[in-house]
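Every protein chain but one is kept in place in this view of the complex.
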Amino acid sequence: MQWSSLSDFLSMRGYGLYVWGSYIVAAALMLLEPWLVQRHRRRALQAAARPATEDQSS
Amino acid sequence: MGAAFSAVYVRDLRLALRRRVEALLPVVFFIVAVSLFPLGVGPEPQTLRQIAAGVVWVSALLASMLSVTSLYAGDHADGSLEQMILSGQSGFVVASAKAAAHWTVTGAPLVLAAPLIGLLMDMSGVALATLVASLLLGTPILSLLGGMGAALTLGLRSAGVLLILLILPLAVPALIFGAGAVSAVDSGLSTSGHFSLLGALLILTGLTAPLATSFALRIALE
Partner (left out) sequence: MNRPIRWFTFAAPSRFYRLVDVINPWLWALTVGLALAGLYVGFFIAPTDATQGESYRIIFIHVPAAWMSMVLYLAMAFWAAMGWMLNARMASMLARALAPTGAMFTFLALWTGAFWGKPTWGTWWVWDARLTSELILLFLYLGYIALVASIDDMVRGDKAGAVLAIVGAVNVPIIYFSVRWWNTLHQGATISMTAAPKMAHTMLVAMMLMTFAFWAYAFATVFARAQALALERERDTDWVRDLALARKES
């Protein structure tokens, strides 16, 4: 194991801000995006369940 | 084909000349925009000389884009555009003629106004000449690209701003080669590379932009 301790790992030997700043944002985006798509899909289904006469647009 | 080209070209020129004030607005914008930079950056001649080529080119780009929606908007509103396209007229010819008219009315005046602007920015004679030459090759490219953008955004609500967003990335190579030629001259380097590339870009754009524009027009009018 190249990391002598947990704090060694978390600090990334001084580069913690940059490494974690990147990974956290990447993780956040790649969790947020699918969640937003799920929500989009859910709302589309809900809209489709409503009777057609409600809105004539699009 | 030549007859169709001149017909559209001359008609657009005539229409533009009837609204001379509107036709000159882009040039006025150009002058105002460039003048803002010294106010923002400071009057140091050294600094101004360095940023001059880029400032002039970007301002010319924006000024060009401002007037390009009117290329098709008027004809679209009164139905003559539909007549032109659906009558079997080559969309390519119509697009080329309109881009040529746009350049005559907006692009060429920008090129003529550039020396004045260059003086405001304390450019050297050689740099100024290079700038004017680069704009001479570059502004037609902008008119061609702008025409395509205008056709894509025909009739849309925020067509003006949307068009600028669409076209600016595509105009980056022209900007780089055009403004870069002036930097090269300032550093004593050869500009032949820049001008060759700019010329090649003009030819490429001249062959492809009207094609894309004619597709876009057909799509917008369907």
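When the chains are written out, they are named A and B in that same order, and each has its own residue count from 1.
To be clear about the criterion, contacts are C-beta pairs under 8 Å (C-beta built on N, C-alpha and C of every residue); 3 or more make two chains touch, one makes a residue touch a chain.
Bear in mind that the values here come from a model prediction, so they are computed numbers and not experimental data.
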Which of these touches the unseen chain: B:Val8, B:Leu71, B:Ala150 or B:Ala220? B:Ala220
Per the touch definition above, residue among B:Gly88, B:Pro169 or B:Gly188 touching the missing chain: B:Pro169
Touching the missing chain, which residues of subunit A? 1-3, 9, 12-15, 18-19, 21-23, 25-26, 29-30, 33-34, 37-38, 40-41, 44-49, 52, 58
Across the whole complex, the chain not displayed is touched by subunit B residues 148, 152-153, 156-158, 162, 165-166, 168-170, 172-173, 176-177, 180, 183-184, 197, 201, 208, 212, 215-216, 219-220, 222
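One rule holds in what follows: only the chains that are shown with their structure count from here on.
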Roughly how far is subunit A from subunit B, centre to centre by C-alpha average, rounded to an integer in Å? 41
